[in-house]
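For reference, the structure is listed below as structure tokens.
Note that one protein chain is taken out, while the other chains of the complex remain in position.
And now, chain A:
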């Protein structure tokens, strides 16, 4: 699964939102962004895997809060003063699912054209290649566009013991993702 348009044959210039997570610059398509929230009170979901261990109230809707540090194998970290929650709409199973993702800081909406894109290195990447939609350049930094649809679909379909549909013991601690 790919994010729409990003690694098409002839990628058009796209608006993306850039943000920091664990010292890396990431970006998601601006078209998927619904809003950016200041840190709010979150609710822990006992028994849920660490990737989606919390819920948050977004204007009256209960929205799962995901932590991309888990699938991208970044060390866990605490929220800093600049921390934000990006509320996104992600295509999943033909439907739009609203999820929040954590960010250490949110930069700006910017344009990434075909010329800014880099090849995705097949080796030497810290991240599972199937989770990366594209790598580009922004203000002299590398910016990674994670393939969120693939990450969430992978989580839902995941191996036994990790997927939420696994077994009756929803309260048992689940193994770490990826």
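To be clear about the criterion, contacts are C-beta pairs under 8 Å (C-beta built on N, C-alpha and C of every residue); 3 or more make two chains touch, one makes a residue touch a chain; residues count from 1.
Assume contacts and distances are computed from a predicted model.
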Among "Response regulator", "Sulfite reductase", "PucR C-terminal helix-turn-helix domain-containing protein" or "Chemotaxis protein CheA", UniProt-listed name of the chain not shown: "Chemotaxis protein CheA"
Among A:45, A:106 or A:120, residue touching the chain not depicted: A:45
Selected residue (touches chain absent from view) among A:17, A:72, A:85 or A:99: A:99
Positions on chain A where the hidden chain makes contact: 40-48, 52, 55-57, 60-64, 66, 92-93, 97-99, 152, 155-156, 163-166, 168-171, 173
